[in-house]
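See below for the structure under consideration.
The complex appears here minus one protein chain, its other protein chains still in place.
Presenting subunit A:
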């Protein structure tokens, strides 16, 4: 029996609180709380994802590469996605992580460039400005616990100066002469660093392309969420050039003479 007249006729849950020990406002009711009632939209996990992006500085500018795959977990779902996009005439943006958030970022940057053009004051947004804008955007979203789940590389060439920087879902920014996101940071960075560090001002475009191709090959061998189809973006004084999709040359015959995984001989 409920001894408290103030409870009679009110919402009750006898299983949890038979004798109304909770104050009125905290009384548990039998209406189950719906987690999605408020239409909560915070990003909890990335769904359709892109893998690593690599970038290096060379003599005349910046070179960036990313493959054409957007994975759906372990499914290679979309195999012709372009993960490198130009932003204006001086910058290229490469993204790994959630592809829907990347498309949203592209929309925001389009609006930004349009506003800048409409202002008509003779200035254009260069790579440093784009990177700064993105870093503030990413950090603001992270602080609202609703991140844009991406790791972005911003590369560009403006007023004779090369620019290369990284920004991610936490708002972390970093700049170096070689950068890689995702798996590339573990696998490709050692190769990029030993090939480029100290030689940024003497590396030609062909040498840079060879280094990038080698790193993309190693990544295809060792990253289980990668594809052998990729694009290279080059930003120089001449502007942004994003190549067509090219295929990697791979060799899988290294262990043809081996049988089994242990003592087997046949």
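One rule holds in what follows: a contact is a pair of C-beta atoms (placed from the backbone, for glycine too) under 8 Å apart; a residue touches a chain by one contact, two chains touch by 3 or more; residues count from 1.
Keep in mind that, in the parts below, contacts and distances are computed from a predicted model.
From the set "proteasome endopeptidase complex", "Nuclear pore complex protein Nup85", "aldehyde dehydrogenase (NAD(+))" or "Large ribosomal subunit protein mL43", the protein name that UniProt assigns to the chain left out of the figure is "proteasome endopeptidase complex". The chain that is not drawn here is touched, among residues A:191, A:212, A:227 or A:240, by A:191.
Mapped onto subunit A, the interface with the missing chain covers residues 186-191, 193-194, 214-215, 217-218, 221-222, 254-255, 258, 260-263.
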